[in-house]
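Every protein chain of the complex appears in place save one, which is left out.
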Amino acid sequence: MMRQKGLAGCVAIAALALIGLGPAAWAADAPAVLKLGTLYAGSGAFAVPSTSEHEGLKFWVDQVNAAGGTYVKALGRKVRLRLIAYNDRSSTTTAAPLYNQLITQDKVDILVSDFGSVLTSVAVPIAQTHKMLLFDPTGTGAALFSPDNPYVVLCSLPTSAIWPYALADFLKKFEPVRRVALLYATNDFTGSQAATLRERLRGSRVELVYDQGVATNTSNYAVLLHNVEAARPDAVIEFGYANNDIAFLQGLQASGLKFKMVFAIFPGQLFSLLRKNVSEAGLAYTYTYPTPPLLAYNKVNYGPGLEAFLREYRQKRGEDANFLTVAGYNTGLVIGKTLATADKLDQLALRRAVEQFSGKLFTLDGLFKVDRSGAQVGELLPVGQFLPSGNGVKMQVVFPFALATGKPVYPAP
Amino acid sequence: MLKAVLTGVATVGLFALAPVFYANQTLLFSAMMYLVLAQGINVLYGFTGYLPFGYVGFFGAGAYAGALSVLRLGLSPVLALVVGGVVAVLVGVVLVPLLRLSGAYFAIANLAAAQALYYVVSNPDLQALTNGPYGINLAVAYNATASYAAMVALLGLALATVVYLRHSRLGLALRAIREDRISAELAGINVVRERTIAWLLSALLAGLCGAAFAWYISVFYPETVFSLNVSIFAIVFALFGGAATLAGPIVGTLVLYGLYSAIGISQPEYFQLIFGLVIVGLVLFLPDGLASLSERAGFEVP
Partner (left out) sequence: MLAYTLVGGLLFGLYFGLVALGLNLVFGVMRLVNLAHGDFLMLGAFAAYWAYQLFGLTPVSALAAEVVIFSALGLALYYAVVPRLLASSDPEMLSFILFFGLSQALQALAVIAFGNNPRSIPATVFGRAPVRILGQAFPAAWMVSGVVSVALVLFVYLYLYHSRLGRATRAVMSSREEAMVSGIDVHRVSAAALGVGLMLAAMAGAFSPFMLGSIEPGMGTAVTTVSFTVTVIGTLGEPLGTVLGGLVYGMSLMLMESYLSSWANLLPYLLLIAIMLVRPAGLLARRARYA
């Protein structure tokens, strides 16, 4: 009998160890401070973009607190913010309990998801069940949004299926390009872009002469590059995550092959990472979607302009902001605007507030506009090209023609 | 026997009631999931000595089979759980030849099988069937309470399986084979059949568990349900507590997963390091798990 008790005791203690985790919940009735909960990936596949994005959000919180808080209309005064962040190490199985932890244990007032579609995916149903509005900075996968779920808002990037709109138009209108090769990593983010591009080029004068999906963990593009070359394309479009783009551009450099036009996504988003890994020479004449800081939106009616933000960020943090820092910061701005607009603090009131300013908010990340499902359909991504300039490269927007700052250099010398 | 049943009932009861006192249901769910998987590993490793390094293959197969039978065939989620279990057993049947291999060879071949399954399921050429690498959205069937209850029931099943094995002729035969195969054969035990039964039972538990996970989590990608970490966690939890016992994997999972979550939440920067070092220390200083400590002190572990 004693033995049984000993054993039961052992199980009970272990269970208590499990249950007693995490900080004790504190009284949430007097909101002297609003709690923002989020996850970031301290290691693993998404660590680089995720930590940058997280730094951007943190920077916004610090800025708000330094100014004595953010104005909350429902309370009629400024309230300071407290950021609670856990590390999910790029794993969805780790992320799911942590999102739940933020909602049920920390009782956060505002829930912000981690970078990208994969780590956001598990947050969507959890947020919906707990009726929490999920501020989604960069989870752009189409599967995350549906009209019957009001509890998600995509803040800082258009949904990925519409990314290649300008790129497709450019290819169709740019006379010298007739044969296009498409090489993409098979994941939600780049797979949906490939589908859109394919769809938009169909029936045009442009022919898709090579169309190949590869696993997202592909790190050697040597053979694929030769396959692409064999198709004799006028333009090579490579859609992938940052690691794919690095491996692709490195492989291209090492192979000695030359294409007339090469497009990749991440040179426009994580410029300094790409520059470090493939060098300026490897980026010269490459096309990309330029995003801030490579692209400045001049019409800003909320928050700082790009220049002011970059300057302050460099001053306070001692390093340069990249696009994902801007995206994280922009998510903060959207949250700030939501709190300043909503007349109540409940989650659906927050969502209604978002509807109110959707389409009217211009930040350093461009126009904020969401559709009924919460997906971002604001500013479209233009097409730009890196050109050699002194020792480095500079960005030139080449399409849409209305935004263009120069003509594409084609074929690449 | 009584002690084992009591331990099992207490564990299931604990998880059935816990959501009343503790609101992070997902954490409880994950703990149960690893508990079921650790017991599944226990069924195979504890009783036959085969270490299924690619155990996650059954889990992933169950998750996809369950989810797809809801999405493509319109089955009810409960029926889909069964489909998940059955498909995992079928995968187990296909892989029966692996049981001819021993030791590290089996572990590696099993790992390769799980990876192969992952690359088949996530292959873009099969998008029409599995949705390839683009993941599954089961929002239509989402029901946190019902899927939690299903996992509680599954936990009961897993624990009952281990209790049965410890106290049945089958379990006895398996342990005899593990000790000395030749003598067991001479004693008239059908080695191949008994081992195959343990292998398929173990596959069944993982498949059911995968399907329940898919139902609960509702949005997932192939890499979520075929992540090698799932196998490794379950193995480490089972061995930490002590294989071939009922209580060992229970205590192992609760302590280590508790530690994992506690360090992960409060000290995210260093938790992977600490976790790794704990495992190294465990193997060096407590190779037979916590259960051996208790047995050394004179307590028999159920």
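We call the chains A and B, going by the order they appear; numbering starts again at 1 in every chain.
Heads up, the rule we're going with is that a contact is a pair of C-beta atoms (placed from the backbone, for glycine too) under 8 Å apart; a residue touches a chain by one contact, two chains touch by 3 or more.
Just so you know, these numbers come straight off a predicted model, no measurement behind them.
Participant: Quick check: which displayed chains does the absent chain contact?
Facilitator: A, B
Participant: Just to verify: which one of B:15, B:106 or B:142 makes contact with the chain not shown?
Facilitator: Selected residue, touching the omitted chain: B:106.
Participant: Touch as defined at the start, partner being the missing chain; which of B:197, B:228 or B:262 qualifies?
Facilitator: If we include the chain that is not displayed, B:228 is the one touching it.
Participant: Considering the whole complex, which of B:120, B:140, B:187 or B:293 touches the chain not shown?
Facilitator: B:120
Participant: Would you indicate which residue among B:67, B:89, B:236 or B:301 is in contact with the undisplayed chain?
Facilitator: Within the whole complex, the residue contacting the unshown chain is B:236.
Participant: If you put the missing chain back, which residues of subunit B would it touch?
Facilitator: So the residues of subunit B touching the unseen chain are 45, 49-51, 53, 97-109, 111-113, 115-116, 119-120, 123-125, 181, 228, 232, 235-236, 239, 269-270, 272-273, 275-280, 282-284, 287-288.
Participant: Quickly run down the residues of subunit A that touch the omitted chain.
Facilitator: 42-45, 47-48, 51, 186, 212-215, 217, 219-220, 222-224, 226-227, 230, 242-243, 246-247, 250, 253-256, 273, 276-279
Methods note: only the chains that are shown with their structure count from here on.
Participant: Under the touch definition given earlier, write down the residues of subunit B that touch subunit A in their complex.
Facilitator: These residues of subunit B touch subunit A: 3, 6-7, 10-11, 14, 18, 21-27, 29-31, 119, 122, 124, 132-135, 137, 139, 142, 144, 217-221, 223-224, 227, 229-230, 247, 250-251, 254-255, 257-259, 261-262, 264-266, 268-269, 271-272, 294, 299-302.
Participant: So in the complex, the part of subunit A that touches subunit B is made up of which residues?
Facilitator: 3-4, 6-8, 10-12, 14-15, 17-19, 21-22, 42-43, 86-87, 89, 91-94, 96-101, 104-105, 118, 121-122, 124-126, 128-129, 141, 143-144, 146, 149, 186-188, 191-192, 213, 215-216
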